[in-house]
Every structure is written in C-alpha cells, then in structure tokens.
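Missing here: one protein chain of the complex. Every other protein chain is in place.
Naming follows writing order (A and B), and every chain is counted from residue 1.
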Amino acid sequence: MSEHLLNDPTLIFLGLLIPLLPLVGFLINGLLSKFLPRGSAGWIGSGVVLASFICVVFIFKSVGPTDMIHIDLFNWIAVSGIDISFGIHIDPLTIIMMLVVTGVGFLIHLYSIGYMHDDEGFNRFFTYLNLFIFFMLLLVMGSNYLVMFIGWEGVGLCSYLLIGFWFKNEAYNDAAQKAFVMNRIGDLGFLLGMFFILFNFGTLEFNIVQKLASGLTPDSTILITITLLLFVGAIGKSAQLPLYTWLPDAMAGPTPVSALIHAATMVTAGVYMIVRSNVLFAMAPATMTIILFIGVTTSVFAAFIGLKQNDIKKILAYSTVSQLGLMFAALGLGAFSSGIFHLVTHAFFKALLFLGAGSVIHALHGEQDVRNMGGLRKLIPITFITMLIASLAIAGFPLLSGFFSKDEILAHAYEANKPVWIILSFSSFLTAFYMFRLIYLTFYNTFRGTEETKSHVHESPWTMTVPLIILCALSIFGGLLGLPEVFSEHHWLDSYLSGVTGGSVPFLHHGEHLSHGMELGLMSLAGFGAILVILYARNRYIKLHQLPPDETALKGFEKLIYHKFYVDELYEKFISQPVFRLSEFTGNWIDKFIIDRVVNGSGWLVDFSGRTLRLLQSGNTGFYVFAMVIGMVVLFIIRLLI
Amino acid sequence: MGPVEQIVPLNWYIVLSTFLFCIGVMGVLFRRNAIIILMCIEIMLNSVNLLLVSFSAYTGNSDGQVFVFFTMVVAAAEVAVGLALMMSIYRNIGSTDIDVLNKLKW
Partner (left out) sequence: MITLLLLFFPLAAAAFVFLADHKLAAKLALGFAVIELAISGYAVSKFLKEGSEAFFVFKPWISYPKISFHLAVDGLSLLMILLTNFLVPIIILSAFNRVIKNAKSYFALILTMQFALLGVFMAMDGLLYYIFWELALIPIYFIALQWGGENRVAITLKFFIYTLAGSLLMLFGFIMLYWYNPAHSFDIRELYNSVVSEKNQSWLFWMFFLAFAIKIPIVPFHTWQADTYRESPTQGTMLLSGIMLKMGTYSLIRWLLPVLPLGVAQWGPLAIALCVIGIVYASIIAIKQKNLKNLLAYSSLAHVGLISAGIFALNIEGLQGSVVQMIAHGINVVGLFFCADIIFNRTGSQDVYGLGGIRNKAPMFTTVFMVILLGSIALPLTNGFIGEFLLLYGVYEYNTWLSAFAALTIILGAVYMLRMFKKVMLGPTSLRAEGFTDLQWNEMLALGLIVVLVIVMGVYPKPILQLAEPALQLILNKSIN
C-alpha cells in the first residue's frame, strides 16, 4: 500500500492535465474538424498525446514507490447510502500504465498519420483515437471502481467505433458489434462485482476496499464471489476463454487500432484491474486457481489456433490472446508484478508487430494473406528488421525484452506448479514457431503476389518507420525494467510496484525460492528451446519451401485448428441463433398470440356476450313481463331464505 | 289511533291490497290487449297506494300519504303517455294485441 500522499499542486495540476489533454484533442478534432485544414487532425491528436506523455514523465520522476497522488474532483453519485466521488489516483502502477498508454499511444498516433493518410475518415480516426486515450487514462487513473468502469466501458465504445471504422463494410460492423456485446457480457460481471463490493465495504475506493478486505478472513465466500465477478469482467475485456472470439474479429479495424487497442492497451485492462485489486484476489485462492487455469488454457488454445492462420493480422491477434493468457497465468500464480512486466514488454513488441504488419499491408496495398507475400526482406528493410527483432522478442530469444518477462513468469510457474510450467513452456515454443512462420513466409523466399503489386512495393514514410524503430529499441531493452536478480542487484519493476502489490504478500502462498543456478538453468532452457524452434521453422519454410496448404487439404487436428476449433460456429449455433429464435418466438407467439389474445379476448368476450344476450330481446311484451315477474318472485324467495 | 282502524284491522287492508296486486299481475301476464294491461298496471299501483295510505294511518306518519300523491301523479302521467302511444299504434296497425306488437327487438 502506498503511504505518502503527495499534495504538490504542480503534480496535481499535471495529473489533471494528463487525461484532459486527449479530451481536449478529441473535442477539437470532433467539433472543429470542418474548420481545420486537412491533415491537421493527425498532428493535433498526436500532439496532445505527446503532451500527456511528457506530463506522465514529470510525474514519474517525482513519485517514488511509496508515494501517491489523490485528487477528488467532485461527488459523482451521492445518495444517502452511497457516495462515489469522481476521483483520480496516481501511484506507481498507474504511472507504469500511463507511460505505456501515452508512450505507445503517441507512437501509434504518429504512425497513423502516415498509415491513414489517404483515408477519407482521417479526422474521424484521430477523434476516436484521442477519445480512446482519454478513456484508457481514466481507466488506469480512476481512484475507485466506478471511475475505472467509465474508462472500462469507454474504451469498449472506442473499440466498437474503431473496429467498425470502415462502416460501409457489413462484416466490419458485425465484428464491431460482436466486440461490444462480448465486452458487455464481461461488464455485467464487473458491475455485479462492484455491487458486492459497495454493499459489503460501503465504498468503491481501491485503497479503502483493499484495507478493509485485508481484515476479512481469507477465502471467504464474499471475497470469492467478488473476485470471480471482477474476473468475469477481465475475461471479457482481455479476451480470455470463453469470451475471446471478438478479438480476432476485431482485426477488421485499421491496423494502428489493432496495435493500440487490441494489443498494447485496452486488452490488458483486465490484467491491470486484477493487479489493482491484488489484495482481494490474493485472499481468494479459489479464484486464483481459476484464473491460473483459464490463463494457461487460453495461452495454449490460442497458440494452437495461431499455428494455422494465414491472415497476418489474425496470427498476431491469436498471439495476443495467447500472451494475455500468459499474463493471467502469472496473476493466477500471484506474480502480480511479473504480469505487469510482461504487459509492458508485450505492449512494446506486440504494438511493433502490428505496426510492422500494418507497414507490410500498406506496402502491398491491403494484402493480408501471408500466402501471397514473401521476399519482402529487401523491399522494405526497416519494416523487416524491426519486425524480426519483435518476433525474436516475443519468441523469447535470449536477452531481448520478452525473454526476461516470459522467463520470470515461467520461473514462478516452476516454483509453484510444475505441470503449469510445462504447459506454458510448450505454449511459448508454439509462439516462437508461429511467429517465425509469419516472418519466413512474409519476408523470405520470393514474392508470391502479382508482378504489378510487387512493382508498387515501397518502404513506408518516416512517420511510420520512426515509431517502428523506437518500439524496436524498446523491445530490445525493455527487459531492463525487470532484470532478474541473477543479473542485477534487485528487480527494478518489482520494487517499484512493491507499494501497490505489497498488501497481498502476506496472503500469497510462497514456494521455495529458486536458487540462482536453477534460475539460470531455466533461462537457458527456455532460450535454447526458442532457438531450436526457430531453426525448425527455418528449416521448414526456407529450406523446404513449404507453403500453407489450402484448407481442403487439411485433415484431422490441422483442420480443427485451422477452423479455430469451430468455437465461432458453436457460439453462433448454440447462443446467437437460439437467442434470435427466442426473440422471434416471444415476439410473434407469446406476445401476439397469448398475451395480446387475452387482452383482445376480453374485448371480444364483451362483444360476444352482447351479441348473444340481445337475442333475449325478443320483442314479445308478454315474455318480458313474464320474465320480470319470475325475477321478482326469485328475488323474494332469495330474500326469504336469507 | 283513529276510529277507522279500530273497526277495520290493518291485516284486512294488507290482504285486500295483495289480492288487488295479484289481480293486476295476472292481468298483465295473461291478457293480450294492451289497454287492459295498462289498466291492470293501474290496479297494481292503486293497490300499493292503498297500502301506503293504510300504513300511514296506522303509524300516524304522513310520509306514506305524500308518497301516494307522488304515485298518483306519476300514474296519471304514465296513463296519458301510454294511452297516447296506444292510440297511435292502433291508428297505424289496427290492433293493440301485444302479440302483434313484437317488432321492437334485437
């Protein structure tokens, strides 16, 4: 827990400026874009994010591991029972996230200026991107769950808008809608989780909740319920099993969007949320086991699917799902700072991979199928080299960023649970394989597309290559954030975050600490494995010139993973279709033929009885008089009897 | 207590009224001529009037007699309208037999 409350007005001002700048950018781009010269939206959009980034760096410099800044803007929802403020909270965890969001965010903004240059929705694109940065910052800066929830749903909205950015295409709109709805399923869990927290703790402020929670008995039902519900939210947002299918479809959006939202920032919100409430989670071991299970399963499951995809962005999308699974596995093991470490390095190299893929697509004028690429190494060298390094990083090539962050998680797995370690190692070898399958198919051998396309291939403009190079440097050196104890005095990120994650330490079960020798052994094992896998891929795709076969030629397991285990089809058949049919059934049958029939039936009954009873009106006076007398006699008799 | 009551007990009036009323009812039920039916209704009304007056005298309360005036006025009006209707019907149809007068139905 953070101890020092900083009250420096400069810092508070900077803290407020961080989310406000992108909001201002959004408003300018959104409302005034008609009056601005074409193209200026890109520079405005990038500028405000850069300014935010500078503010974050200033704050980073002055906030130590145990410091925090707390700003209560105003009472947002205040009813007699509950009082939720619109508060901002900055501590080391927030700063790390802000650095990633604004830093990587700025690079991607810059890249988009080149990438979206010819798009008619240029201004709109930057409007949405700025809005996204604003919501993402709100998500990580919120001082309570509800403010986080604003960001949480807000980024979902931006994701929806950006996936369906090319709104004339029906399939893209479907993908956008799917993403929003699946996120909402998770959000339902989050919302209910908040209700439980609010009801049991009387507040939604992170710090107070964590303090109050640590006074409860660990493993109590209420803690398990809360954490499970919050985790459902994380599943939806971070594309874990079983709610991951929206993320591959989300690749319909422009590539910078995939890099920013669906790789580096938004999808990691689930990881952030769990680390933010680490005390709650650490006190609910049952939930931790479920997180571990889902993380590990997702990691392998998605890695398998990634093996057989042919769309360059889809490969990366499944890789993202798999890597997110790895992060959740880390969280499930209680290694919160390792999860964040991998989140950061992943943001670097995955953003780079997506941007590189974007650069390839840009060069090939929209071609995304790796079967139609090849030999691009010489034609777009900067893209090639940066992407190669990013692939090495994600594959766990020794001394690159991914190597350290992944190794840390594997080491934790080895300590705690050997089968998990084996599965995760296997999954990371799969990663190495499909990444190099991508690299070899795209950049090596000869070009497989048409000559005409080839003649137009060109390296991207500087606005696109500069972000690639910077991210490449980060992918190489990002590991420095968390050098293991073997190499350095102490683990920098771990100690920087200790103020945040410290509260959960007493509740975590610790295995015996690994000896340095063992740690080195594990590292070299992982490194060697990765290299071997890369060599195997090289053999297969360069020496033997293998190409991905047509889908008709696939059999058995290969066919199964090519079709993504048919999960989409299953969901369509067993969830979407039944809901639609239920909707038609209730609308056309229950509503119209039962309920409305009852209503109309009562009207009909009155009408019918009128038509029937009027027959008594025979016109025969004698009959009337007779009936009258009989009636009177009957009444008299009744009166006498009663 | 007036002298009349001492001579004729209340029960006699009640019995007489009941008989008159029943005669009226039977007439209305079984006769076919509308004019006779009207007259039978008058008999019923008058039987009730008789009863009202006798009770009024019996209890020494004048409310009953006031009611009789009401009834007589209403009955007179009714007979006036009723007979006028009958006249009109007779002119048009040539009969006042209620079995013929059954056009007013559903």
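One rule holds for everything that comes next: a residue touches a chain if its C-beta (ideal position, glycine included) is under 8 Å from a C-beta of that chain, and two chains touch if they have at least 3 such contacts.
Everything numeric in this text was worked out from a predicted model, so none of it was measured.
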Displayed partners of the chain not shown (whole complex): A
Identified contact with the non-displayed chain, of A:Ser80, A:Ser455, A:Thr552 or A:Thr612: A:Ser80
Sole residue of A:Leu14, A:Ala41 or A:Leu191 that reaches the chain not shown, by the stated touch rule: A:Leu191
Sites on subunit A contacted by the missing partner chain, in the whole complex: 74-82, 146, 149-150, 152-154, 157, 160, 164, 167-170, 173-174, 177, 180-181, 184-185, 187-188, 191-192, 195, 198-199, 579-580, 582-584, 586-587, 591, 595-596, 598-600, 603
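Throughout what follows, only the chains that are shown with their structure count from here on.
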Subunit B to subunit A touching residues, read off their complex: 25, 28-29, 32, 34, 37, 98-99, 101-106
Subunit B-touching residues of subunit A, taken from the complex the two chains share: 614-615, 617-622, 625-626, 629
